[in-house]
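As you look at this complex, bear in mind that one protein chain is not there, while each of the others sits in place.
And now, chain A:
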């Protein structure tokens, strides 16, 4: 089918529908196909753990910095994990400079929920001395290039960065009560679960496409994000309004999410193995 290229800007939805009728998308992908995913771990040496994830053009970098703090009074044996997603004006013209916008705040909350629900790290593991000292992990996720599907990329970057974190061993001197940090001896974090997010865009109330680009997100009538862990269990189903979905369609999404989890796990394992121990 040949139709004028200006259709894309003049009638984007019509243009898009013509592709969807043929069960594909303008960039040549199938409806259930993800964009080329690449991940790069450990590139930021000033951070305690870092990862850069590219999902097609969407580029997200996550840097983890660890600091020491006193645990909260009501959970004396738990450390803290503080995620933050930043969508600066650098990544797309749609974001203005200034305080974090709605999308950034919603994404930060989503990541915080994923950490909490999936138990990716047991906060008890971050405690050094009960009631006195614990680790705080600041996970800063910065979008460098926005082309849709920020939630998947952020979750992936977070997981990869946490796998890369090396925490120095800390002992408390019994006599002085002060902490001694041994930078020479570093231990990796214990990652309990590996949550992976898969996002879908809903078109015309019926069609589901996986891994939407920014253009597709703008044209979509709704979105769904499913987070699964390695035991094929659901950690989170995030469907913020939008077109209603039947239970059967939701089940299809979950099935695709489970497949995606395996792909991502394989990729992460490959990268971790390829890192030369230093």
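Here, a residue touches a chain if its C-beta (ideal position, glycine included) is under 8 Å from a C-beta of that chain, and two chains touch if they have at least 3 such contacts; residues count from 1.
Just so we're on the same page, contacts and distances are computed from a predicted model.
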Per UniProt record, name of the chain withheld from view ["Putative exosome complex component RRP41", "Guanine nucleotide-binding protein subunit beta-like protein 1", "Aminotransferase class I/classII large domain-containing protein" or "Wiskott-Aldrich syndrome protein family member"]: "Putative exosome complex component RRP41"
Residue among A:104, A:142 or A:189 that touches the chain left out of view: A:142
Residue ranges of chain A at the interface with the undisplayed chain: 27-29, 33-47, 50, 52, 54, 56-57, 61, 63-65, 67, 84, 88-91, 93, 96-97, 138, 140, 142, 144-145, 263, 266-268, 270-271, 274-276
